[in-house]
Structures are given as structure tokens and as C-alpha cells.
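Here the complex is missing a single protein chain, while all its other protein chains stay put.
After this line comes chain A, so read on.
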Amino acid sequence: MQTRKKYIFLTFLASWLLLFFFGGDQLRYFSFFSRRKAEARRNWPRWTDQSRLKSFADPEELQSDGDPSLPSPRERRAARLSIYKNSGCRMETCFDFSRCEKNGFKVFTYPRERDQPLSESYSKILASIERSRYYPPNPAEACLFILSIDTLDRDHLSGQYVRNVDEKIRGFPLWNGGRNHLIFNLYSGTWPNYTEDLGFDIGQAILAKASFYTENFRPGFDISIPLFSKDHPQRGGERGWLYQDSIPPKKKYLLVFKGKRYLTGIGSGTRNALHHIHNGKDIVSLTTCKHGKDWEKHKDMRCDKDNVDYEKFDYQELLHNSTFCIVPRGRRLGSFRFLEALQAACIPVLLSDGWELPFAEAIDWSKAAVVGNERLLLQIPSAVRCIHPERVLAFQQQTQFLWDAYFSSVDKIVHTTLEIIKDRLLPHRSRSRFLWNTLPGGLLALPNFSTHLGDFPFYYLQHGSSPSAKFTAFIRAVSPAGSLSQHILRLIQAVSGSQYCAQILVLWSCEKPPPPSGKWPQTTVPLTVIQGRGKLSDRFFPYVAIQTDAVLSLDEHTSLSTSEVDFAFMVWRSFPERIVGFPTRSHFWDPEQRRWGYTSKWTNEISIVLTAAAFYHRYYHSLFTEFLPAELRELVDGLSACEDILMNVLVAAVTKLPPIKVTQQKQHKETVSQQVGCKDGDAGSPPVGEQSPSPPRSPPAKVKGTVGTAGGRRFSQQQDCLNQLVDWFGYMPLVSSQLRLDPVLFKDQVSVLRKKYPRLEKP
């Protein structure tokens, strides 16, 4: 015991002496700056004559910055046009805006040639344009052109490399030096330099390319797109993997990487260093040398050990269980890893210097990724450790939003590219950065509708405003001409009685003209009749007359009381982005038929609110008419009661949330008529109140019972409609809800006099 003490004492003494003699210099350095702090910093001097200093420019010179000797603005513009061609292209020098003025933003794809093989990815790109609202039937209407030559893979060692592109392009009569053309590319250049040369002259075409290097990027002209695999879905796309918001982020790993280590050549600088940050605990950074044909030739000391470690971890497992993922450059700047991490809500830590990030013109990556510096790899662990848990949570959610809004399918990637270009055409009618980076994202926020945040249903909270205090009642009238039905008269009475009603619009869907104004009931609010075109989708046309944020959509046969309207409107004001209404339907997966089913039976869950009696934001009229392609509206016009479903599907696709059902005074007779014309007994619409036997179909697993039925044929049309819509969207956007919103004292045992909505409880 004594000896141990002695040794300890001696060690301390020795270390103290060592410190005294050798450590003095270091110590001096540390105390050096603490000493300097006490002392006056040598600041910029306060000159004794600083008030007499001259200004950097004469005020008059500043205010009149002209030079009469300069050529006229028009000549200067012309000069710029001739100087800044090709590699100096900008929209104003290389793009013909006039092509887009007359017909709007239309994108034409060249007809495919039979002998031209197309890669899977390029076919998807072309398909997503052809079935979109951008596609014109006639090339003369087009504003932007897309080649039918596959330019995705320009690595001339690749099997998909198309030869003699230059020659082929020159043969196109529309090419025009590449003006107003958009060229997609995923891979350019090849071993060993991977230069971004495409192997043909793109001229004045806009280049949408993956792995863009900032130096080659023509700002405001080219577009950087993400690298996606050939298996990337055409539409819909998988959802992100984040299904819970946990704080602190409860993941097994902090930071992970698993991938190739390049021993030589471009990109090896970073890939060769990644193993340094591996700590085997919360930071896992694994590299392997085993890739390529002759890896053993360059093999170094680490390789064998690394290869063993590498096999111990599964990439997917790491991706799922890590908060941050390193996304280093490969041979090229971008990698599949980027989208994989984004989907996995694994916050990308980018180590790819000079990479023009995908869609950076629109997307604010600082909210979803850590943009690291290849040279500072070793600082990354401490930097990410220092990111606050709240910020981590915000990052994770943003990755999911971005993934879902812009990246999860080829359609989204292509449409984002096109919308970015569209935004450049009319700068004053374009999306602010806020719109691009806030839910539901730029593709779903149409600047044609408005550029003011308060006009959309999504931004009230961030904007600090609230929806307008009144609504517009929008009634679709189908009664035969000449006289007004009792239904509609009662409905107008009830609706105009609401203190929140601003105006009533009647959509007259009959061919015969509406009754003269004298025949309409006298109301306290203005009543306007609009002549429809006899189409079902008319009801969601963005009529200029609708000036309030809220629209109360009604059918002539709907019966509602003023109390119901008032209460539902109060609820809508709390949920302005959703459909809030009375009669509901639900969807379910039918495992026997392997398709989606639609039911009007009473169920414990609802996912559709019929627009025969529902509040929603007027923006959805614009979205319905402008966002969806004409093809879908035609589908709706041809099927009975499909426009309801489409509207619900659309709103659910935008909000990812279910609609809201509110209390109904009495059950609607299931009478929602879907007549288009005005003749009684129009095909597809069963007589009002018909009680047909319930279709012989097994009820969905969760639905516990059946009361009330609907017409068989219409029912099957709705089923078809639903399945076609799911097919178009690429997934089932509808979300189910188990709740209904009632007034606070609904059916409570309190005096009726205390209740604000006593009428809702009447049997």
C-alpha cells in the first residue's frame, strides 16, 4: 500500500515538474489570449477628421447613373443576345418567350421513332409529360420541346449510349439551335475524368442534369435534377419512412455511411477518408474496396479488414436506424444515396463540393440537409452532434415533405423541373421560396390562382391571418326549366338565413334557360345564376363570382337547416384546408376482388364527404380545374357521382388528411342526385329515395354493419371511378377518420336553452 502511494505521489510530482518546464510555452499561448481580452483590442481607429471624409460617390452621380454615349437599351439587349450564347445562356438570351404567350406553358415531346430504343427511365419521363396537363396535341402550340432521343446516359461506355446524336438533332425541323428545348441527362462523361460533356452540342437548350457541377451550371437557365434509378415509380411513389416524430431522435446510430471506397481516381479523396470517422458505436462508416474488375490491383493495407467489417452491417438497416446519413460524392457528384436518405428521413450530410443541389433554384436545402465540406470531413461528427434535437426533428420532417412533394416519383421530378421553368416565364406570377418550401409544396400551390399567401387554404397560421368570415353558397340546380322545385326554394331560404352567408350562386345545369329573376325568391343576400355547360365537372370551375374563401357546395335536393350551415361553417374555419360536410362515404380495400371498394353504408369510418353539402376552400376549384389534366375531368364527366370522389381524392392528396364530418340534423335520405341534364330519370341516376337491395358484396373487415343502400349501377360506377383515380394518382390518397364533430353540448343533458345549436338535436 505504501509503495503504491509513493508511486502515485512521485508520478504527480514528475508530471507537475514536466508541466512546469515544458508546458510553459503552451500555457503561455492559452493565457495569451485571455490577457489580450482584458487589454484594448486594436480596433479600427476613430479618425479625428472622419466627419470630413468625402463620400464614395457624388450624390448626383449616384442618382443619375446614365451615360449618353451608351447605345440604346434595345441595342444593348441585342448585343447581349449575340454574346451570351451556348455556355453563357440565360433565359433572356437563349429562350423565346413569345412561344409561351399565346397558349400558355405547353410541353411537346417529339414523336418516338420506332428504331430508337428508349431506356426505361426516359420512357417514364416522356410518359409523365404526355399524360400531364402540359401536353399539347399540336407542336405549334408548344412552348418547350423534349427530344425523343434518349439522352439520359451519355457515358459512351454504357450500353444505352446513343450515337450520332448531333446528326439526328440537325435533322429535326423544330430544333432551331436548341432554343426552347429541354434535355434530360443523368450520367455524363466516363472514366477516368467524368467530365460533364454530353458528347453532342446542346446549343441553346436548357439542360436538366443530375450531378451538376456549379461551374458548368448556367444559373437561372439549367436545372439540377436528382439521380434516380430505373425502378423509380412513374407516379404516386412510396411514402417516406418517418412515421413518428420522436424527440430526442431515438435512433440507434447518429451518422452512417456504407459504400465503396475509391482507392484512386476522381472522388477518391473523400471516399478514401470516410473510414476515419467510424467509431463502431453511434457513428458507423464502412467502406469496401471490392468493386470493379481489378480492385485487387490497387488494394491497400485496410482493404481486407474493411471488407470484413463492411459485411457485418446491412445498408437498409443502417438507413432505417440512423439520424444522419453521409452522402459523399462518388465518381460523379450526385448519387442514389441522396434520394434514399431523403426517403428514409435520414438527414443527408452532403460531402460533394461544387454540387449544384437538385432544384436548388426552388428548394431551400438548408432546412433538410447538412451541407458539409469535403475538406472538413473530420469536423462532421462534432458538427452534427451539436445540432439541437428540435432542429433535427424539423430536418426529418422536411426531408419527408420534400421527398413526397418533389422526388418520390418520376412524375414529380419532371413536373418540378417544368414548373421551375414556368416560374421563370412570368416572374411576377411565380412562386416565392416560401411556397416551394412549405407544405403542401410548389407543385400544389398554383401561382396562377394567386401569389398572396392569405388566399390559399394552407398558410393561415404561418401567415398570421385567418379565412374570411363569410361563405358563398354554390347550388347546382337540375330541376326542369320553367319552375323552381320546392327543394331549391327551401334550400335557398335556409342558406340565406345564415349570418355568415355572403352570396348565393346557382349553377344552372339545364339546357333550357333559368327562370327570370322575378321567379327567384327574395333573399337578403345577392343571388346570381350562372349558366353551366351541362358537365358534371362544371361545379368545380373557378368562377370569378366566388370571392369568399369558403364555398358551401350544395345540390338542389339537399336539405339543410340554417343551424347546420352555421355550425359547419364554424368548424370549417378551424380546418380551412379540409372538406367539411354532412353526408359521407367510405372506401375500403376489397381483398377478394383485389381492388378498392366504395360504400355508402353507415360505417364507423369515413373518408369521403359528398360535395352535395360541404364546405371547402375556393382554391380547390382552381386546383381541380387547372392542376388536373383534361383527361381526368372527362372521366368525371362520363361517370356518375365521380366528381365528388375526385374532389375528395384531390384534397386528400394535397393535405394527406381525412375530411371532416359534422353533425346532421336528420339523416339525409340517400338522395344525392347526380343528374347532369334536366330530364327526369336521366341515365345513371336512380329515382330519388330509391331503396335497392344492398349489393352482394362482403362488407370490409372494419366496417361493422349496414344500414341504407344505394343504387347498384351507380354504385359500381363509383367503384370504377375510385379505382381509375387511384390508378392515375398512383396510390390511394384517401385517409379515413373515425370521428365526427358535434357542437360542444350536443345531446348533453343540459337545458335546451343553454345550447347554441339546439335544432341539430331534433329527431
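In this text, contacts are C-beta pairs under 8 Å (C-beta built on N, C-alpha and C of every residue); 3 or more make two chains touch, one makes a residue touch a chain; residues count from 1.
Assume contacts and distances are computed from a predicted model.
J.: What is the protein name, per UniProt, of the chain that does not appear here: "Transmembrane p24 trafficking protein 3", "Ran-binding protein 9 isoform X2", "A-type voltage-gated potassium channel KCND1" or "Exostosin-2"?
T.: "Exostosin-2"
J.: Have a look at A:141, A:282, A:340 or A:353 and name the one touching the chain we're not showing.
T.: Considering the complete complex, A:353 is the one touching the chain left out.
J.: Touching the left-out chain: which of A:174, A:393 or A:502?
T.: Candidates A:174, A:393 or A:502; residue touching the omitted chain: A:393.
J.: Specify the residue from the set A:152, A:183 or A:242 that touches the hidden chain.
T.: That would be A:242, which touches the missing chain.
J.: Using the touch definition from the top, which of A:264, A:316, A:379 or A:593 touches the missing chain?
T.: A:379
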